[in-house]
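All protein chains but one are shown at their positions in the complex.
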Amino acid sequence: MSAPGDTAQPARGTAGRTWRKPPMIRSPWLRWGLVVLLGAYLVYAIDDVNFDLDRFIAGIPKAIDMAQAMVPPDFSRWQLLLDGILESLQMAIFSTAIGVVLSVPIAVCAARNMVPRPVYLAARGYLGIVRTLPEVLIAIFLVKAFGFGAFAGMLTLTIASTGFVGKLLAEDIEDIDPRQVEAIRATGGSWLKVLLYGVQPQTLPRYIGLCIYRLDINLRESTILGIVGAGGIGATLYNSFGRYEYDFSFAILLSIIAIVLVAEWASGVIRARIT
Amino acid sequence: MTDGIYTPAGRRVWRRRSRQETLRRFALQLIGLMVVLWAVWGLDVHWPFVLDAPEQVVDLAGRMLPPAWSFTGEIIAPMVETINIATLGTILACLLSIPVALMAAQNTTLNRTTLWIARVIVVTSRSINELVWAIIFAAIFGPGPLAGVVAIGIRSIGFTAKLIAEGIEEIDRGQVEAIEATGANRAKVLAYGILPQIMPTIVGVVTFRWDINIRQSSVIGLVGAGGIGITLNSAMNLFNWPQVTIILIAIFIVVMASEWVSDFLRKQFT
Amino acid sequence: MLQVDNLTKTYPTGQKALDACSLKVEKSQVVAVIGPSGAGKSSFIRCINRLVEPSEGQIWLDGTEVTALNSDQMAKMRRHMGMIFQEYNLVERLTVMENVLSGRLGFVSFWQAFFRKFPQADIDRAFELLERVGLAGYENNRADALSGGQRQRVGIARALIQEPKILLVDEPTSSLDPKTARTILALIADLARERGLPALINIHDVGLALMFAERVVGLSQGKIVFDGGPEQVDEHILTRIFGEADWRQTIRHAAEDAEALEASRTAETDGAADDDPQTAPPASQHGAAG
Amino acid sequence: MLQVDNLTKTYPTGQKALDACSLKVEKSQVVAVIGPSGAGKSSFIRCINRLVEPSEGQIWLDGTEVTALNSDQMAKMRRHMGMIFQEYNLVERLTVMENVLSGRLGFVSFWQAFFRKFPQADIDRAFELLERVGLAGYENNRADALSGGQRQRVGIARALIQEPKILLVDEPTSSLDPKTARTILALIADLARERGLPALINIHDVGLALMFAERVVGLSQGKIVFDGGPEQVDEHILTRIFGEADWRQTIRHAAEDAEALEASRTAETDGAADDDPQTAPPASQHGAAG
Partner (left out) sequence: QMTDCDYRGKLAERYCDMNRDMVADLPLDESEWTDPDTLIFSYVPVEDPAIYKETFQPLMEHLEEVTGKDIRFFSAQSYAAQIEALRSGRLHVAGLSTGSTPFGVNIAGFNPFAIMGTDEGEYGYKMQVITPADSDIESIQDLNGKTVAHTEQASNSGNQAPRALLESQFGIVPGEDYEVTYSGGHDRSILGVANGDYAAAPIASSVLDRMAERGAVDLDDIRIIHESQSFPTTSFGHAHNLHPRLALLIQKAFYTFEFEGTSLGKEFSDVDGFLPITYKNNWQVIRTIQEQNEVEYTTDNISG
């Protein structure tokens, strides 16, 4: 540190000083220990998946065969395709609508910077449980409870949506600019109003992105809808693969990709308007 | 300047939106509501079933308890297998998705063509069911962990790239501007202006994807490795619910661990 | 009345920003807090409304121990504490009007806030304040499309609309030209006087501080090293606060300025904001923007 | 040499921030741009390095038409344009040192930048600059744990380490106490003189402007309404730029200040930043922080 005395040559005290970015983990033992451990693990894990070049070369023509079976896409059964899409849309819209609304309070409670620790832990616990329960199992429970059909499917999708949007939105809330929140807090706004004026404007674009993303996940979801017997485009796709009708599968995939691209574009437009 | 603004006495109204905007919003909301109603119409609830639903749930939940603790030993191997494949797959996805994410974010993409290329990659990756990816890569690499890793990696790109791209779209312009003003080229602006801002997002998204991949390891199962997903399916198909419970407990531990790792790393970066 | 006892703040990084500061401010006193950059001025006023949690010490406002309140009570308390931020802290994606009205959040119901249905009185007051800070016509601009000084003035209007019992002001004029700066400070000082509120103003412009404050507190390295009237501030004191430099100009100007100000006070504060056409957007431009 | 022809900027909101501004700055001239808040000062200098894309007009720097460059060429060009931001624009999650060193990004390879392996000369220079702006010992603090003035000074060091051919400076002293402010401005002015660079300084403190600038440009409502030496600036001119007010004090002080400054220039600028113990963190505290 400079004392008033050594003013003559400002650079004297600094020349040759090295600088390194302060490491994330202070203790060098722990730091290098972790690095070595991680490296060892990766070596072990990669060793586990041995790559066989001969098999790879032999596999290429098989993949090409499969690809050839896909073209040209077969749109002749458009009726089946359209039915599936409409059915899926119906379920996806409903479950997304409910799911994303429910995930807002969950996300707020799961954000470290918004709530006291016990609430945070409880909400994270909920998110953990929802994410632990395989969708298959939730679906089985709901089929048992409400019978086969769209209702069980929608409920499953709703629950899965809360886990997904809740978790990602919570992390976005944790990342917001604290200064803007601080200003609203300083006006004496209650907690809810701080959310409304300090947090919501900052997270809205992300939230809209997540809603639309979840909509398209719910649209494509096949596992759940297959289990509840609700059909939908996912089940149609699954069946077409099961029947080796790859050209029809490809047609279905192209349709799904087109729909999702439209959703993606819409999401981009909306977000660009509010960011 | 309109005179009204300077008239101190007059009551001035202020609305967040002009009348036209309000109308447009109202119309949009109405359309939205109608779409949701159309969806509700497809619900088809059988009310008598709803009445005794709790009873049925209790029937199954009761049969899941107590967990088959003795089964614990048998799930360790598939769990480890699953973790290995999911970890490698996630690392692969992470490496591939960062360039895609940069192309898919409106504020970092080079031009409209790259934006759409990235979007098509993202959408294709996630629209194609994991089973399909698994079949394709099992044909190429043969059934086994490698096909699982690649299938998981490719399948995850859509998710990670999309969410990271949205994170990039939300960054603070000012900080990027400052780095641009130093004359840094794109890559360096990325490393100094953008990366520090999206680091928490990347960590969050990647750890989330990691635990999704572990849970979706039925894919891994389907390419011939005995992941936890296959174990779970077998337990369910043999109606051994107490075993299902113990597997769930194992998955829960992994999910919470990922939550903890994510939280720890994000704290370092926020 | 504000009373601060032994306030100490140590940040998690280990930085000790405040070191046992005590201060007592009577009603209706405009206190300027001066000190070099990094002295702890911002930390000091942020501790008072507990945006920064004090490490030690007590704070009392009008007989309530602020440091003992729980978070609900603190939210209620903050309604009465108007705060102006050094870095403005506007909510970037909200409009100017929403930012200003957010100062009334403590007083409206959640649904009013949600639908932006603030009482007409608040809206009238918001328009009036926007005019007084020279931002008439900007109400529908988004905060992130403003110039630095405009942003700062929105932040000021937001604090003033709270009709607070105490004003905590962090560098209110850092981005303002000399004329607007004086107008704004006069506005703050007058409000404090009119309503009989104490005001704590962090300000780096010592000249302005001496001109408007009734009392000056000098902070250096987290300690209060001076506390007295502006007339007591001399070269020696400034050196104690800021370190060695040539202070003659600063003090002389301040004294003269204060005189000049005294003479023109009534005239200036009334007319101040209204004859300010150059800061209002020209009609044609605003038409296009709306 | 910088030449600006007919520069016009209309924002997407319809706001016309600049209206056919022309300006020619010779080498090594310190130009103060003054004007009321919202006049277009920031827009003006941001157009010069095209952080804001000009709507009309041309800009030439040393014979290159800046407005005609593509984005790669612009990046190269910006290496030579040092910019100091009104709202600092530090990368919040990086340390002070990384922020300062980011000024050298144009000169190192990507991997050097990525692994923070900057040449020793850059690191030396960074330490030296940090000392000169009074932030020695803060190099490993994260930018978001700094006081307002400290952040501003980091931004200044970042621009200066670029060793630019032109300095674009937006309110460099808004958050600084008078002493630090003068030190910093002297530093900027001296650098400009030493290296023979033009410097455009937006500054709201007219007194400081008149003290340090060789030329003053007055902006009002997006138009250049005055362009001349500081000695030409009188009450009348200030009224033209800012509107009606009592300007006598401002000018008189400035003149006196300038005199005093002239007398002490050599002494002050050398010693300025170094004898600044109160802005550096006390050793003990910093020890705890590191």
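Points to keep in mind about this one:
As written, the chains take the letters A, B, C and D, and residue 1 is the first residue of each chain.
As a working rule, a contact is a pair of C-beta atoms (placed from the backbone, for glycine too) under 8 Å apart; a residue touches a chain by one contact, two chains touch by 3 or more.
Everything quoted here is computed from the prediction, not taken from an experiment.
Annotation: of B:A39, B:A104, B:A118 or B:A139, B:A139 touches the absent chain (contact as defined above). From the options B:Q20, B:N111 or B:N237, the residue with contact to the chain not on display is B:N237. The chain that is not drawn here is touched, among residues A:M70, A:A111 or A:A139, by A:A139.
Residue-level contact of chain A with the missing chain is found at 55, 58-59, 62, 80, 136, 139-140, 143-149, 223, 226-231, 235-236, 238-244. Where chain B meets the missing chain, the touching residues are 49, 56, 59-60, 62-63, 65-66, 135, 138-139, 142-144, 218, 221-224, 226, 230, 233-234, 236-242.
Following the convention adopted for this analysis, only the chains that are shown with their structure count from here on.
Of the two chain pairs considered here, A-B and B-D, the higher C-beta contact count falls to A-B.
Once the centre of each chain is set as its mean CA position, chain A and chain B turn out to be 1 Å apart. Chain C has its Cα centroid 44 Å from the Cα centroid of chain B. Chain C has residues 87, 98, 281-282, 286 in contact with two or more other chains. Residue positions of chain A with contacts to 2 or more other chains are 177, 275. On the side of chain C, the complex with chain A involves touching residues 49, 51, 71-72, 75-81, 83, 85, 87, 89-94, 98, 102-106, 110, 113-114, 155, 158-159, 162.
Those residues of chain C whose C-beta lies close enough to touch chain B in the complex are 95, 97-98, 116, 120, 123-124, 126-128, 131, 136-137, 139, 274, 280-283, 286. On the chain B side of its complex with chain A, the touching residues are 35-36, 38-46, 49-50, 53-54, 56-57, 59-60, 81, 84-85, 87-88, 106, 119-120, 122-124, 126-129, 131-132, 135-136, 139-142, 144-146, 148-149, 162-163, 166-167, 169-170, 172, 200-201, 204-205, 208, 211-212, 215, 229, 232-233, 236, 244, 248, 251-252, 255-256, 259, 262-263, 266, 268, 270.
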